[in-house]
Every structure is written in structure tokens, then in C-alpha cells.
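Notes follow the structure.
All protein chains but one are shown at their positions in the complex.
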Amino acid sequence: MNAGELQYALGMAGTVAFAVTAVLAVTPRGIDLFGACVMGLITAIGGGTIRDVILEVPVFWASDLNYIWVALFASLVAFPANRIMSRTAIHDLMLYVDALGVAMFAIQAAHKVMNLDFGMPLAPILLGVITAIGGGLLRDVLAGNTTLLMRKELYAIPVTIGCTLDVVLVGLLPEHSVAIGFGCALMIFGLRAAAIHWNLHVPTWMTTQSRAS
Amino acid sequence: MNAGELQYALGMAGTVAFAVTAVLAVTPRGIDLFGACVMGLITAIGGGTIRDVILEVPVFWASDLNYIWVALFASLVAFPANRIMSRTAIHDLMLYVDALGVAMFAIQAAHKVMNLDFGMPLAPILLGVITAIGGGLLRDVLAGNTTLLMRKELYAIPVTIGCTLDVVLVGLLPEHSVAIGFGCALMIFGLRAAAIHWNLHVPTWMTTQSRAS
Partner (left out) sequence: MNAGELQYALGMAGTVAFAVTAVLAVTPRGIDLFGACVMGLITAIGGGTIRDVILEVPVFWASDLNYIWVALFASLVAFPANRIMSRTAIHDLMLYVDALGVAMFAIQAAHKVMNLDFGMPLAPILLGVITAIGGGLLRDVLAGNTTLLMRKELYAIPVTIGCTLDVVLVGLLPEHSVAIGFGCALMIFGLRAAAIHWNLHVPTWMTTQSRAS
């Protein structure tokens, strides 16, 4: 398995994780099988679709429908299994695979934007973050859940740090872009995994408190 | 009236129905005339706009503003008439015309995607569904209503079945694509009309119950 195959396999694992965590996130609110599959699919491919529309390139899943098949299949399996998955170690496992997906998709997107020389140096960071969290935002809005932007979870911040470091380092050492990309994806995953394991949140001095309105 | 003219007339009838049902859906929450027209317009052209943006083709209403004029005019009429329309047989009539619009727009979209040979065979189904329900999703999100994905109504499922059958049959018998399209649109309309008439919902074994959170 070479670097490209590993990247593809990780991308598919991330697609599975995005779809499964989406189904687990919406089932407590009551949903039918069809709605759950739409939610899984939107979460898995939504962020990358927004990125490609902004970049004016063909959407990534048009030329490789495996992303859609995998997302649909994962949603179909996760739906009846949601009681098991949401109550056991599988849920925790899914959070870590989701973290891997976030890391992979963000760095892949940043490199795609850099290769197109689009809006350097800010757009690769911006579109890396959009790719990683855009699908989850669409899911939360369609499900009527509070979006992660309002949740003070350490989710988007590790992605932003990783993409920023990636763009800076690739700018300095373009000949090592593959190694830098893997390193930064690993860093995002590490930060996110730490946030899951120790239940870390954004520090209080960086947040405002909600007031009754 | 030939097949093309009939299709165009049905598309306009669907546009009217989408705009009117949108205005009826948002007026109970309190809205002004301007907001109601925006809701009517977004519901009528939102789904097709998302489809065309993903396909990277010019949005359908740019070259035929009749879709916008008709949606605006229907919204303007529906707004003051909302008390009458929401309490009489007209509301039921509108639900059936909405079903006709959903069926027409879904199949039209599937054929447009197939003609572009875009992401075969899944994208025609996916974009057929997005075209039919995308405008309604935007409306519900902007109005703060529960989106239809969470409502267990038999709305998107007939569309998905019809588009899937359409793509399979056109793949097998491409020379009969027009007849197949009309047949599948009729099937979507029939399933949706049955769901309205008998107040059918997604069967319980296919849904999860909402838990207090």
C-alpha cells in the first residue's frame, strides 16, 4: 500500500465515520431510515461539495461515486445499530475515526486549494476548515441541533491550527509537501483525540456566557 | 399542446404550488409580505438552483425569468389569501399540485443530469431528490420550522423510488426515455397523492422515537 492508497483508504474510513456519527447524532431526535441516510450522506460529502463549488471545479464525488456508496451503506448499517453504537465503546471508537476523517479531509482540501494556487495563503486554510466542518454544520442545521460553532467543543480549532501550520510549512518547504501534510493531519488528529479523551473545551476566557434572552 | 409544452405548463403549475405551499407554511409563524415572497421564491427555485450550481451549468431561471415572475406573483396572491387557503379545500388542492410539482421537478432534474452524463448512475437520483426537496429544506431552515427530513412524512421517499426506477429503466431502454419519465413522474405523484389522501407516514419500524434531551 503506497501513500496514495493509504490516503484513499483513510478518506473512505473518514467517510464512514462522518456518516455514522451523523446518524448517531440525529437518531435521538426521532428520524426515519430515509432521513438518516440523507443526513449521513450530507455530512459525509457536504463540506467537500461546498469547497468544490467555491473553487469552481467539478464536485469530487461526480467522478468517484464510492464516496456516496460508502456513505449510504454506512448510514444504512448505523441506523438499526444506533442503540448498540450509541451505548458502547463503538461510539467512542467512531469519535476517534471521525477525528481521523476531519484531519484527513482538512489537509486534503488545503493541498487541493494550494495546488490550484487559489486565494493564497488564506483560502487553503479557510476551505480546509469548511471541508472538515461544513458537512456537520449542514447536518446540525437540517436536524435543528445547535451547530458546533456554538458548542465550545474543541473541534474546529485544531483543524484551523493544523491547516495554518500546513500552509506555512508547505510555503517554506514545498518539496516536502506530502510529509508536511501527513504530519499536520496527524497533529490535528492528536489534538482532537486529546480533546475527546480528556473532554477538553475552549478555555473560559475565550468564551462568552449565554444570557437569557 | 405537445409533450414539451405540457411539460412546461406542468413545471409552471409546480412553481405556483411550491410558492403557495411555502407561503401557507410560514404565515402561521408571523411574517411580512416581503418575507413571504422571499420564502415563496426560495422554495420554488431553491432546489433547482442547488442542482445547477453542483452541475456547474447556468442556473435555469437566468435564461427564463418566468419561473421567478410566476413564483413572485403566486406568493403575492397567496399572502393575503392565506386565511381562505389554509382553511378550505384549496389547501388540499395545493398539496396535490405540490405533489405534481415535486414529481415533475424530480424527473426533469434526473433527465437533465443523465443528459449531461454526470456521476452516473447515482447523481441523477441524488440531484433529482435535491431538486424536489431542496427548496422546501431551505424554506424550513430559514423559517425555523422542523425540516421535512425530521418529519416522517412520506415526501422524499416516493421521489427517491421514482428517480431510481427512472434511472434504471432509462439505462435499459434509452429510446423510451420520454415515456419512462412521464411514467415515473406519474408514479411519484400517485404515491405522494396516496400519502396525502390516507395521511400515510413512514412505518414505525423504519423510524426512531425522539427522546427528551
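Each chain carries a letter (A and B) given by its place in the written order, and its residues are counted from 1.
To be clear about the criterion, a contact is a pair of C-beta atoms (placed from the backbone, for glycine too) under 8 Å apart; a residue touches a chain by one contact, two chains touch by 3 or more.
Being a predicted model, the structure only gives us computed values, none of them experimental.
Taking the complete complex into account, A:Leu137 is the one of A:Ala44, A:Met85 or A:Leu137 that touches the chain left out.
Remark: the omitted chain is touched by one listed residue; of B:Thr21, B:Thr49 or B:Gln108 this is B:Thr49.
Summarising the interface, subunit B meets the missing chain with residues 26-36, 38-39, 41, 49, 53, 56, 58-59, 61-63, 65, 68-69, 79, 82, 141-144. Take subunit A: the residues that touch the chain left off the picture are 53-54, 56, 118-119, 122-123, 126, 129, 137, 141, 146-147, 149-150, 152, 156-157, 160, 202, 206-211, 213.
Note that in this section only the chains that are shown with their structure count from here on.
Between the two copies, subunit A and subunit B, the C-alpha superposition involves a rotation of 120 degrees in steps of 5. With each centre defined as the average position of its C-alpha atoms, the distance from subunit A to subunit B rounds to 30 Å.
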